[in-house]
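Below is one structure, written out as structure tokens, with a few remarks after it.
Here the complex is missing a single protein chain, while all its other protein chains stay put.
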Amino acid sequence: MEVGFLGLGIMGKAMSMNLLKNGFKVTVWNRTLSKCNELVAHGASIGKTPAEVINKCTITIAMLSDPAAALSVVLDKDGVLEQICGGKGYIDMSTVDPETSCKINEAITSKGGRFLEAPVSGSKQPAETGQLVILAAGDKALYEAAIPAFDILGKKSFFLGQVGNGAKMKLVVNMIMGSMMNAFSEGLTLADRSGLNPHDLLDVLDLGAIANPMFKGKGPAMLQNNYSPAFPLKHQQKDMRLALALGDENSVPMPVAAASNEVFLFFQSLLAVFTRPLLDKDTCPQLECLILFL
Amino acid sequence: MEVGFLGLGIMGKAMSMNLLKNGFKVTVWNRTLSKCNELVAHGASIGKTPAEVINKCTITIAMLSDPAAALSVVLDKDGVLEQICGGKGYIDMSTVDPETSCKINEAITSKGGRFLEAPVSGSKQPAETGQLVILAAGDKALYEAAIPAFDILGKKSFFLGQVGNGAKMKLVVNMIMGSMMNAFSEGLTLADRSGLNPHDLLDVLDLGAIANPMFKGKGPAMLQNNYSPAFPLKHQQKDMRLALALGDENSVPMPVAAASNEVFLFFQSLLAVFTRPLLDKDTCPQLECLILFL
Amino acid sequence: MEVGFLGLGIMGKAMSMNLLKNGFKVTVWNRTLSKCNELVAHGASIGKTPAEVINKCTITIAMLSDPAAALSVVLDKDGVLEQICGGKGYIDMSTVDPETSCKINEAITSKGGRFLEAPVSGSKQPAETGQLVILAAGDKALYEAAIPAFDILGKKSFFLGQVGNGAKMKLVVNMIMGSMMNAFSEGLTLADRSGLNPHDLLDVLDLGAIANPMFKGKGPAMLQNNYSPAFPLKHQQKDMRLALALGDENSVPMPVAAASNEVFLFFQSLLAVFTRPLLDKDTCPQLECLILFL
Partner (left out) sequence: MEVGFLGLGIMGKAMSMNLLKNGFKVTVWNRTLSKCNELVAHGASIGKTPAEVINKCTITIAMLSDPAAALSVVLDKDGVLEQICGGKGYIDMSTVDPETSCKINEAITSKGGRFLEAPVSGSKQPAETGQLVILAAGDKALYEAAIPAFDILGKKSFFLGQVGNGAKMKLVVNMIMGSMMNAFSEGLTLADRSGLNPHDLLDVLDLGAIANPMFKGKGPAMLQNNYSPAFPLKHQQKDMRLALALGDENSVPMPVAAASNEVFLFFQSLLAVFTRPLLDKDTCPQLECLILFL
């Protein structure tokens, strides 16, 4: 099978390499073309522009850094839109908001092309090992045609219906995750302040019904003052806010998510005022806990 | 090794049977003595009163239904207190509040006895298979002496420090669990109302960083209108309230737990007014979700 | 002084009548022209279209029912825009969102006209008695030119800076009001359930530092099951949501407003499911209290 691949950042490079190693013929493009070299060494062809890749391939996958890049690759000069047409499919696996997805969908389908949004859950390591979770939505026939590729890229793919549903699913998951992170932080702080050893709490949690990889992975780092950020606070807060807006539109009361959002805003606000050395771990552990989101 | 065992309810019977089957000599007592028969058939001795069991054994374990029963077995006529003395240990594995634990501790230690609170995480099945998680606190030497028994009863035991810490640890865990349950319910409802299939959400969650046995176990039942209660709403709300009170004492802000507590109160309040047939699944799924706590 | 006046609904009719009675020359227009008759009887002239009024008057005031009407009067055929030009001023006193205000502002100023948004606080009775509070923003010179009219229409006018600030000020006030209404409802319910007479609470509140006309006016009605709506729940919730969005944009944590918004959403959600006769006052007074918003 032959596919195009636009965008060779950390994720895109790992994903296109997986396709190559599993027998796909891949034509790659990247804004900085030199990043294509390693893939060419493994047998990839190069397209000089997104348009050229689309022209050459029946199905093209994109994995770009943000909504602006996702729109630019489609709409700008030498972009996807110049060559997309009936019989060709375009799959955007970037993480973008539902509106951006819908804009791209309109542009592609107005030219007769097929479109699938397919954001993923999982980052660098799952991308390298083909263990992503793929949240696809849009053109069902294109989804089915892409299954052989998805089977290589991920451990599981979902078809979620109309365009926008992939982005929504990520919002819902991130909303639950944000509230859980707050509940976890509150629990660690309460344990610490009320005379329990929070390391014992981590062990007890890990043996019970709410054991999960996030608590197991984040917990020890939080207790060791490890400030290395995995998911930045401002992104978490943005997703929380978008999920709450989605709830407002659909008249869904979500008081726990709303309280979580306010906590994130509080800490954003504090971080604008205080620098870390001012924080005193002994008297304010929760602040520490939540700052670990940074 | 020889131990006494007071209380042969669902949990106590399974636990004492495990001890017997693993070579312990066990002297049992139960308020309704006939419940001892099955254990006697497997080799147990009978004590006619708690005092008689204490008199006979160096270490006695209790597994009683509630704080009132836990106090009564110690303080009433023919109770533990009449025979406890230096050299003897008493281990209460019932789930009680920190105050009850402390009262029992004072009574036992005032007679020279050793005391350990050791509430468990896990219910019938883990009790039968020796897979409980044991949250012990109090007399360290007694804890160490009891390890051979704990190794049979549970998959893991913790020594958490002073009496009351076992009860506190359960509160902290149940607080995190309650907030997670709310976050989960909000997510399922938001998915449903915003046009996603909530079954897809369950599958996506189960493949990611926040996958946990509770979501996996409760999720499908919630979506199938299964009202069979595992952990009653009023117990969950009571634990949430006690955890918030512990936070207030220690000046720990816990806005997400506070919002969760209010949701539980809201639903308690609604359930006092409405009967289930009035609920309309299509328009009010979150209500459904939360009522599943019942 | 001569002014134009567009829109003779309940508010507009009372306001233009006040101007007439205080010696202004007023040219009126209304979509249904027959509504102009009463004003003509008191000395007003008629303009057949908004454009005609603008053409005739240096300053024209509008008081329209909603954002759609406010936009239509300006942008449609025979609208304000056809005649507005340098030297003329247009004052929109309708209640609209900041975006609508900004759109109208752009249209007017692109033709060289001056624009002032000037939403009011107060409804029918204050309009009749000239006791409105006027929240003006936009062109400062136009504000100053309009002061003689504002002095007749209202007890106080404010100049709040750039266009949009009038609408924002209303949002902030309505946000505080919504949280206060919730606090009040919680207090009345708590009083009732904990054995106090809520009528006593009303009297005590009215004698203290938080006494205010809203508690005094709404309280007795709430306790007498008076369901007549003054400010509909869905409008209150919409303003709360817009205020929270404004807070999100500016990184202002507002946990009390967020909790209030969720309460409004909860009750909206419940009202979609239940009809009033199902409610049982004795067991669920807070529900009663909040439904009074309807």
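A, B and C are the chain letters, set down in written order, and residue numbers restart from 1 in every chain.
Definition applied: a contact is a pair of C-beta atoms (placed from the backbone, for glycine too) under 8 Å apart; a residue touches a chain by one contact, two chains touch by 3 or more.
Worth saying up front: this structure is predicted, and the values here are computed from it rather than measured.
Asks: Write down which of C:C85, C:A141, C:V204 or C:A221 is the residue touching the left-out chain.
Replies: Going through C:C85, C:A141, C:V204 or C:A221 one by one, C:V204 is the residue touching the chain not shown.
Asks: Which of these touches the unseen chain: A:P98, A:G161, A:P198 or A:P255?
Replies: Per the contact definition at the top, the residue touching the missing chain is A:P255.
Asks: Of the residues B:F5, B:W29, B:F159 or B:F266, which one touches the chain left out of the display?
Replies: Of all options in B:F5, B:W29, B:F159 or B:F266, contact with the hidden chain holds for B:F266.
Asks: Residues on chain A that touch the omitted chain in the whole complex?
Replies: 255, 259, 262, 266, 269-270, 272-274, 278-280, 283-284, 286-287
Asks: Which parts of chain B face the unshown chain closely enough to count as touching?
Replies: Looking at chain B, the ones touching the missing chain are residues 241, 245, 247-248, 251-255, 258-259, 261-263, 265-266, 268-269, 272.
Asks: In the full complex, which bits of chain C touch the chain not displayed? Write them out.
Replies: 121-122, 133, 135, 155-156, 158, 160-162, 165, 168-169, 172-173, 175-177, 179-180, 182-184, 186-187, 189-191, 193-197, 200-201, 203-205, 207-214, 217, 243, 246-247, 249-260, 262-263, 286
By our rule, only the chains that are shown with their structure count from here on.
Asks: Return the distance between the CA-based centres of chain A and chain B, expressed in whole Å.
Replies: So the centre of chain A lies 38 Å away from the centre of chain B.
Asks: How many Å are there between the centre of chain B and the centre of chain C, using C-alpha atoms for each centre?
Replies: Going by mean C-alpha positions, chain B sits 55 Å from chain C.
Asks: I'd like the Å distance between the centres of chain A and chain C, where a centre is the mean of that chain's Cα atoms.
Replies: Distance between chain centres: 42 Å.
Asks: Going through chain A residue by residue, note those that touch at least 2 other chains and give them in order.
Replies: In chain A, 247, 251-255, 258-259, 262-263 touch at least two other chains.
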